[in-house]
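Complex shown without one protein chain; remaining protein chains in place.
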Amino acid sequence: MAARENILSRIRAANASLQTGDGAQSTASRLAGHPRGPLPTMGWDPLQRFIDCSIAAASTLDRVDKREGVPVAVARYLSENGLPMRGVCWPEFADLDWSGAGLEMQARSANGDDKVGVTGSFCALAETGTLLLLSGEQQHATTSLLPETHVAVVSKKRVVVCMEDAWDLLRKEVGHLPRQVNFVSGPSRTADIEMTLVYGAHGPFRVHIIITDE
Amino acid sequence: MEITSARFKKVASQKLADPKVQAALANAKGRFVVARARAIKDLDNFEEIRQAAADVRDHCLANLDQYLEEWERKATAAGTIVHWVESAAEMTRVVLEIARSNEVRKVIKSKSMLGEETGMNEYLERGGIDVRETDLGEYIIQQANEHPSHIIAPATHKSKDDIADLFAQKHQRPRLDDITKLTHEAREILRPHFLDADMGITGANFLVAETGSTMIVTNEGNGRMTTTMPRVHVAISSIEKCIPTLEDVSLIMRLLARSATGQSISNYISMTTGPRRQGDSDGPEQFHVIIVDIGRTRVLGSDLRPALRCIRCGACMNHCPVYQNIGGHAYGWVYPGPIGSVLTPAYVGLEKALDLPNAATMCNQCGVACPVKIPLPDLMRKLREKQTQLKLSPASQRAGMGAWAWLASRPFLYGLATKVAVRLGKLAGGKESMLHRLPFAGREWTRGRDLPAPRGRTFREIYAARKKN
Partner (left out) sequence: MRVGLFVTCLADLMRPSIGLAALKLLEQTGCEVVVPSTQTCCGQPGYNAGERGAAQALARKLVAEFSDCDYVVVPSGSCSGMIKTHYAELLADIPDIKAKAEWLAARTWELTDFLVNVAGLDDIDARFDGTVTYHDSCAGLREMGVKSQPRELLSKVAGLTIREMEGAEQCCGFGGTFAVKYGDISARLADLKCEDVEKTSADALVLGDLGCMLNIEGKLRRRGNSHTKVLHVAEVLAGMTGDEIE
């Protein structure tokens, strides 16, 4: 642990000589109060902004009345795009009538062979068209990552204005961070060759968002 | 990484004369600048946010010990194994030890500048570990056995054709001539490695003290793969990456992608807190974070301190007229462009990078683009002053500047000397009033351009004569 002590004491020495430390009080209050920084003016309608920004982030969108309508919407999207009619979903959707919609959907985590992954979402950020996915027992991180097509279901009521609102929601409803929190804004992409944008670098080629109105 | 900054001038001239490099730079030039300019318009209080981000970064640095301790408390509570190291050698040794004690044969790696600084890949490979870079740009660079030329677009100096040749040779597949196909071929080649690697190594964009998390930002999804698929995950982070709260993350995220690529947000922001939890179906069994100093505390106590605010967006190089024309390799180490001209001397030693703080026009296109308001020209000037103090600057320059100050402090002598000089200058300029070849330091000027000649009389003498009348 010598390195730890050496580093911390060098930091203290550097800061002491510049007399810049704000003191334990201010760090503790910042951590406890986690104040927001200045926000841009966000005068838009959150749902419309979420839709607009998702499209700008190259996601596609659909809307259904109730979660029971999700399988039909997924089937329509997959068939219209000539994609495989089978895949994996988060267990929260195991009860839906997938086979009735012509789909073969397994409620397990994804492996490298799965082509379609259906997930829910903790919430969505209007400001940037972003999905917030938490990892967990029932929320497999691989489902939104390994398949070429990621379909995400988000309830209209779970569209929050900005990332700061998402943190507050997370603090209120979960109270701690899961192993991984992932903000996803559209399909995987790269522009590492001649600054030319290509989708499907390592993650999904497409992200399809189904908004439920309930 | 080997430091070649001492050859700056020579390499810069080579790059200026290399048509392939110039074509690649011409393609990149302006795109980043235009994209950023468009992206920041989305924030009606951009300057206010920028100031707040600079303030937050300063606040972090001023209380870094406390935030690092808080981060460590929270990270450890979540099951993260925290290591502290002071030097590059120590860091690479700890990474290799973690790999060996877990019988790791293959590592997948997401981009890390700290990895570049410490030569980690080479060290692990010498230790018998198979290391795969997974960011497309880094993968290209690794295959070509080169170094990155930009911190967020590592292969920006290579053309599609270069990459097509490289992939055909390395992948042993038919040559592709389409950027989409090349990208997808790399995806196909790397996918099995993501699935069967034993260990993932990532950097960290930030450590969040409030939650003990490490955060990485990617567009490709390789960061998510690297932090989710292998059974061991090691994140390496230097100390200054620590920020207080999740709200501070949100603040800085409004600036990072906009300043870097002109996106409103990066595709994936992944916040990792500890290893796989009980019942989780995925995630690593072990999560190690290595907290690294390597020169940071030295900079913290120096007048270069504001450079530690850096959030590695690359805006300074994108906006630098020098970088735009010579690219990143001439800078000779991990960080090119204006921030490199400060960090390289700070981290590897001023004497090894004498040109870097001087090779800037002080135009401040970097400073106004920096999302955390690092006064880059001022920091470069401090390094120039240090060169003077240590007598590392050219003796001729010190003598010349001294002589100029001596003369210019003596108005009478100055008047006489300048009267003579402007008359000689006018004579030398001839009929077209243009100097084509200058002696001494002026040779460097007239190699590439002329110099309009003086007009034969100084303002001071004209003005004095006029007053007399």
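Letters are used for the chains, namely A and B, taken in the order the chains are written, and counting of residues starts over at 1 for each.
In this section, a contact is a pair of C-beta atoms (placed from the backbone, for glycine too) under 8 Å apart; a residue touches a chain by one contact, two chains touch by 3 or more.
Remember, it's a predicted structure, so these values are computed and weren't measured experimentally.
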Name every displayed chain that the left-out chain is in contact with.
B
Which residue among B:128, B:192, B:321 or B:349 touches the omitted chain?
B:321
Hey, which chain B residues sit against the chain that's not shown?
9, 12-13, 16, 321-322, 325-326, 358-365, 367-368, 381, 383-388, 393, 397-398, 401-402, 404-405, 408-409, 411, 414, 418, 421-422, 432, 434, 441-445, 447-452, 454-455, 457-460, 462-464, 466
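The criterion applied here is as follows: only the chains that are shown with their structure count from here on.
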If you average the CA atoms of chain A and of chain B, how many Å lie between those two points?
29
Can you list the chain A residues touching chain B in their complex?
1, 3-4, 6-8, 10-15, 17-18, 20-24, 26-27, 30-31, 34-41, 53, 56-57, 108-109, 111-112, 127-128, 130, 135-137, 140-142, 145, 162-164, 167, 176-196, 198, 200-204
Give every residue of chain B touching chain A within the complex, in rising order.
24, 27-28, 31, 42-46, 48-49, 52-53, 56, 58-59, 61-70, 78, 84-86, 90, 134-137, 140, 153-156, 158-160, 163, 179-180, 182-184, 187, 190-192, 194-195, 209-211, 213, 219-222, 224-225, 227-229, 239, 244-251, 253-254, 261, 264-277, 279-283, 291, 293, 297-298, 300-301, 305
